[in-house]
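Rather than the whole complex, this shows some of its chains in their spots.
Labels run A, B, C and D following the written order; every chain starts at residue 1.
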Amino acid sequence: MSKHTIKKFEDKAKVWVQFPEQCKSCGLCIEVCPKQVLSWDDSVLGHFGRPTIKCDVKNCIECKLCEKICPDMAIRVKD
Amino acid sequence: MVKNHYKILIAGEGGQGVQALCHVLTRAAFEADLNVVYMPNYGVEQRGGVSLGFLQLGKEVIGFPKFEKADIIVNMRDRAIDRVSEYIGEDTLYIYDSDLITGSELRDVSAEKLAIPATSIASSKLSPAVFNMVLAGALLSEIHLLSRRQVETALEEVLGYKYKQKPQLRNLNKKALEYGEKLAREAYEPVGRKR
Amino acid sequence: MNTPRMPKVLKQESKPSNFCPGCGYGIILRVIGEVIDEMEISPRTVIGLDIGCNLLAWNYYDLDTAQSHHGRVTPMLAGYKRGQKESVAIGIAGDGGLYAIGLQGLIHTAHRNEAVTIIGVNNSLYAMTGGQSSPTTFPGEVTTTTPGGKFTEPKPIYGPELLQPVASEGAFLARGTVNNIPVLKSYIKKAIEAQLAGNFSLVEVVSYCPTNWKTNAEATIDFSKKLESIYKPGVING
Amino acid sequence: MANNTEKKISSGVKPKKELLTGNDVLLRGAYAAGADFFAGYPITPTTEVLTGWANAAAHDSRLEFLQMEDEIASGFAVIGALLAGKKAWTATAGIGHVLMQDPLAVAESYRLPFVMYVGQRGGPSTGTVIYSQQELTLARFGGNGEGLRIVYAPSTLAEMYTYMHKAFETAWKYRFPVIVLGDGYLSKMQAPVDVSAKLPKVKSTPYFLNGPIKNMRNCFSMEEELVEHLNFMFKEFSEASKEIVESESYQTKDAEVVVFAWGSVGYAAKVAVAKARKDKLKVGLFRPITMRPFDSAAAIKAVARAKHIIIAESSAGHFGRIIRETLAQNTDAEYVRLYKPAEGITAEEIEKKIREVAK
């Protein structure tokens, strides 16, 4: 865990954060999100040089399923 | 680089298609009736570990599947920089994906370098998946024993089953090779490098 | 919010790990880490690894760790625990390491009720060597050694169920899944509690191996659901 | 007939060549010999032998395939199949090779035609999955006995084909276990190779349910019984050895520097010697092909004029020990070591060493 870039998506109190260096672009988070608010983000590449994740945080319900499934702790949803 | 024999080291990370690329080039060399030996070299990680391909092709007898110094290195990954450094010789040409490796990371690399923005070209013009074929194109432009057509034929054989499922891949690969060759040519001409 | 929410016991500088994208090992290892944090046992916890993709976890934790040989983590850990009874000894191994080459050691360790905790990662095949059939490869599953689908055995091997008859009353045997993390976590906690009470414990975890399953995220989850339908999560003993 | 040859370095691509990996080639050699039973357990770098056979067996019902629960069980399944008359084999490496010594000990005691390919990887322990020449002593003497086994060491893909086939031939002819001792590079590398030669199918006969009752035992109650058994086997082994030993002496007649190397390093050494010869350096190569039995006579002959002996091996003395023991008092040449444990040795490195020594 050398670098620490942060991508933050906020909506009022809701904060959805991604750490691109940790993201291996597996897509599991997109898959498990019950609100389907996550999608590929071609603009920032992850650990393997592939797209990371962006969040349509407005519709996020803070269920944290994405954070929990992420094998690489690349997502953090504010408590 | 005009030689009658090439020692090529292709490096990257597991999952980037290093070995697939070697496979295709080996097949092409074989079809071109060249002597060729390709040896994959990687650790236990199925993805992510440094992945190397030692490829020797040309007209000389190949004594051992590994070599000490490469004529050409193709590096796809910053994380492979350290590992390939011992294979850099006096005349080594260092081709790399300048989207995944920054020039400054190669600061200490003394070899002659050829920066190819393979990922960005592939992503913007073709498909991110074929970035390695862009690098292959650049490599090809340096190997005077193999033609693009031969590589395309090899691709046909190696990826035949994939082409059936995804016919558009054939054209993407073809284009990627072309882009690579073109980028390599352009990269040189301005500085008038001896080829 | 500026740093990943990572269990304290994880070694930060080795992240991201050496596991493939989407690998279930990452989830399981993190959950183990959370349990260690929550139980506040890190000063006395050691991790034993098998040979299989789990060996990649050799520098995953800020804990003492040792790889063993393929299939040998269980006896190694049993010896360790006998030598250091105050410790918490956690072994991590694949289905091949546990139910093929390491089955004998596993059964006898359970039978002797050694106070160790084994986390068995069920990805239905030999992942590290590139996807050969394992004892948990299910009927019909295609692997590199069952090219037409596995048809030799009528049913796969159910690890915790197999151990049940030899296990002690206090032993904890369960099967969790990465698709249900809260339950998985509770099983791992119970397993360590069983160890602390002097008993053997095994938690098999239905995991993901997108690389050898050759699945994208969607298909990975589908495949794992199929696995779960064969390897039903739940407590088998304890 | 002892077979000490000087083979030409083949160059140029022949029309019949195919592009194959070493593991592919092994399978071709085994098919050519008529192998019909394989039991094994996956281990890098030989897993593709297992998976390749699994695939072939899925399409050819004459081929029996058993993926076992471990290497020991695999070896014992092979032993069972041999008793049934199958041309049975297995493939392994590293720690799998260590475990295989258990069944191999039975095969030695019973003189069974047990055939095994080993793709050496880095050691000790799990080591690397890649390459070494560190399993030589293990292959030659790795049990609790006297090394009653044949070990072939191919140096090129072409030889992987020939000797994989020959392994079955030798095993069934002389009834000793035969190991084909390759390495991870040989297993994994890909190159054009001619595997079109029609080699004879090997004949096998069942031990069991085939004429006179056989009561086979590897456990003897009294020392005298074992000694008798051993003496018989030694006699047979040493007689068979005369016909089995093989080696290559290349340009050794007038050589003042003789390189000793084996397996894939042996081929690199040959290329190095050929290059050095172009500069009129008096250099030669001795390459054993059977690592056991060892072609001592040829080795001694090869150093007749040697002033320097270069031992090149990807290990820390496994090979050198054999050479020193074999040549013992038969040479005054100075030994020069090129030991690179668990690392490859290229023709260039050997050539460099030759030039260093020759001047």
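In this text, a contact is a pair of C-beta atoms (placed from the backbone, for glycine too) under 8 Å apart; a residue touches a chain by one contact, two chains touch by 3 or more.
The structure displayed is predicted, hence computed values, not measured ones.
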item: Complete complex composition as a label formula, though a single copy of each is shown; value: A x2, B x2, C x2, D x2
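What we mean here is this: only the chains that are shown with their structure count from here on.
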item: Between B-D and B-C, the pair with more C-beta contacts; value: B-D
item: CA centroid of subunit B to CA centroid of subunit D, Å; value: 35
item: Length of the line joining the C-alpha centres of subunit A and subunit D, rounded to whole Å; value: 53
item: Centre-of-Cα separation between subunit D and subunit C, whole angstrom; value: 38
item: Sequence positions of subunit B contacting 2 or more other chains; value: 15, 44, 47-48
item: Subunit C, residues touching no fewer than two other chains; value: 19-21, 55, 130
item: Of all residues in subunit B, those that touch subunit A in their complex; value: 13, 15-16, 47-48, 77, 99-100, 119, 123, 128
item: Contacting residues of subunit D [partner subunit B, same complex]; value: 9, 11-13, 17, 19, 44, 128-130, 185-186, 188-192, 264-265, 267-268, 270-272, 274, 344-349
item: Sites on subunit B touched by subunit D in the complex; value: 23, 26-27, 30, 33-41, 43-44, 61-68
